[in-house]
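My structure is below; once you've seen it, I'll send some questions.
Note that one protein chain is taken out, while the other chains of the complex remain in position.
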Amino acid sequence: MYSEKVMDHFKNPRNVGEIENASGVGTVGNAKCGDIMRIFLDIDDNGIIRDVKFKTFGCGAAVATSSMATELVKGKTIQEALQVTNKAVMEALDGLPPVKVHCSLLAEEAIHAALWDYAEKNGIQIEGLEKPKNDISEEEEEEDY
Amino acid sequence: MYSEKVMDHFKNPRNVGEIENASGVGTVGNAKCGDIMRIFLDIDDNGIIRDVKFKTFGCGAAVATSSMATELVKGKTIQEALQVTNKAVMEALDGLPPVKVHCSLLAEEAIHAALWDYAEKNGIQIEGLEKPKNDISEEEEEEDY
Amino acid sequence: MGKMIYLDNAATTKTAPEVVEAMLPYFSEFYGNASTVYEFGGKSKEAVSKAREIIANAIGAKENEIYFTAGGSESDNWAIKAAAEAYRGKGKHIITSKIEHHAVLHTCQWLEQSGFEVTYLDVDEFGVVKLEELKKAIRPDTILISIMFANNEIGTIEPVEEIGKIAKEQGILFHTDAVQAFGQVPINVDELNIDMLSSSGHKLNGPKGVGFLYIRKGVKIRSFIHGGAQERKRRAGTENVPGIVGFGKAVELAMANMETRTAKERELRDYLMERVLKEIPFSRINGHRTNRLPNNVNICFQFVEGESLLIMLDMKGICGSSGSACTSGSLDPSHVLLAIGLPHEIAHGSLRLTLGEDTDREDIDYTVDAVKEIVTQLREMSPLYEDYMKKNGRQE
Partner (left out) sequence: MGKMIYLDNAATTKTAPEVVEAMLPYFSEFYGNASTVYEFGGKSKEAVSKAREIIANAIGAKENEIYFTAGGSESDNWAIKAAAEAYRGKGKHIITSKIEHHAVLHTCQWLEQSGFEVTYLDVDEFGVVKLEELKKAIRPDTILISIMFANNEIGTIEPVEEIGKIAKEQGILFHTDAVQAFGQVPINVDELNIDMLSSSGHKLNGPKGVGFLYIRKGVKIRSFIHGGAQERKRRAGTENVPGIVGFGKAVELAMANMETRTAKERELRDYLMERVLKEIPFSRINGHRTNRLPNNVNICFQFVEGESLLIMLDMKGICGSSGSACTSGSLDPSHVLLAIGLPHEIAHGSLRLTLGEDTDREDIDYTVDAVKEIVTQLREMSPLYEDYMKKNGRQE
């Protein structure tokens, strides 16, 4: 079902945990749909993401995409972090099953939400960042007959 | 599918053949339905069935019922032969599959037809013998759900 | 493969070696078509007859009331669609429950598209169909009641006897999906007034790809798969002789040891439930406490998501399920858990463990220990648990 990379990140998730007094925290998803991701960012004065942690309630893919997403933004600038799309997360994980693609969207949104929180706390505007939806609506998958 | 008795009469049919100048000959059934039986009777002056032969085009059950029917009427009086019903033939054969019951009806009719022929040839009437149908209509079997 | 503890017997079971042995001659030795004239085919026919006899006896039916199918799903589809077709003159109303297997639910939904009306009965918090609701739901145009014998997810055994009585009194056909119950609890179709009953071979250590539908004599439903004259002209398709033979053997075995097997399973099941409830906080048992399948345990662990739990159990060699195996690929939480009133987020955190003949106490202990560890671990990374703890403090 899952690629080896996904399994690796699920079995040994990187950056699990909380950051006390984080620069920004974003929570997306909802328990109703079975996926909640919370990302904590520690951003230094130069706008570098010094540390990142996550907590996730969700399936294997949700955990793995959270883990991978934190890896991809760690040490990056805010602008670089904004470029971490769900596609990038998926590719880094060697793909996801079609029904699990929304997990990677959630990961992207979680980072955006944390950045938005950081921006709000600091009264700044981040170029290219829109107010994130706090949920990814689950569209009925297309039947691709 | 068939009882041992049926198989025995099919494998070793009794009284196969023709009787030249038979006292009575009856043919029933039609090739369209896949069964034709012809019975030859040799009846002596006392009304005893001295000999009987048959020819049959048909399935295993048709051959076996013909064979058994000839056995059942051989040496009997005309009145006794009239009592040989399809039930009697079936019982003597230890039963027939439901779809094959019509074969036993055919055998009964074939005997009646041969007796009718005998009666006509001799200008007599046989009590209890009606002009036989020369075919047994195939009713759609009942679905006994 | 390392250690494996298989606790997903409701999804499918190991085909018993005796069953495989019984099947083997019918692949390459007596491979004749059962519907042929020659003696060689007769061997297949006899073998099929024998299996039919075993199965008929097992549920108190007559042999000509057993029709072999390709499994539980086909049986359910057949029973419901063909009943709808045959009795549409009488009415267009069908009653079923909210906790049926998808083979029943999706079939009913399909019928709704062509003008049938379906009442999906509620169940109580234990998953028991409410008889009063059933009685109220019956209309003059109700043609079929389809209620499962026992639920595949939470194991609850339904009040089949009462339902059968009600159906009979009202002159309504009663179909029951006994895919999970057959072989686990005694069933007698006459005593229970069951008109149609679905079963599947692979749920009781028989082969996959074979099932049966019991149809009471007099029930005038027709074919679902049209074609050749097999199964008394009611189910077309060359008979799956090895499958049918294997199914027969499996039923024979299951009937022979039902009492001892289920007694043992029941004990282990209760032991498992007790340990979990005692040792893992924020857990609850789903389904009826006692009136449940002997081998079924279904638990919800709050703040935890089921799939993650399953994968981590798998890493320890434990096979379990979260909701029905058939619903994997779906994103929605189990419709059964929602029907018994669980909120979505709790329903997502369910674990079904279904025991088998070979399960022993050691397996159960190992499993509970593993579950305990994993649940703790997952909660540590759960934002829901974090929120709850922040609000309510660490003490429980």
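By written order: A, B and C. Residues from 1 in each chain.
Quick note on the criterion: a residue touches a chain if its C-beta (ideal position, glycine included) is under 8 Å from a C-beta of that chain, and two chains touch if they have at least 3 such contacts.
As the structure is a prediction and not an experimental result, all values here were calculated from the model.
Summary of contacts with the chain left out: across C:196, C:311, C:337 or C:355, the touching residue is C:311. Within the set C:202, C:292 or C:348, the residue that contacts the chain not displayed is C:202.
For chain B, the residues touching the absent chain in the complete assembly are 7, 10-11, 13, 16-18, 27, 31-38, 54-60, 62-63, 99, 102, 138.
One chain is missing from the display, and on chain C it is touched by residues 1, 4, 6, 8, 11-17, 19-20, 24, 27-28, 31-33, 35-41, 69-74, 76-77, 101-104, 106-107, 109-110, 200, 202, 207-210, 223-230, 233, 236-243, 307, 310-311, 313-314, 318-322, 324-330.
As a working rule, only the chains that are shown with their structure count from here on.
Centre-to-centre separation between chain A and chain C, using Cα means, comes to 39 Å. Each chain gets one centre point, the mean of its Cα atoms, and the points for chain A and chain B are 88 Å apart.
Our note on geometry: chain B versus chain C, Cα centroid distance of 55 Å, whole angstroms.
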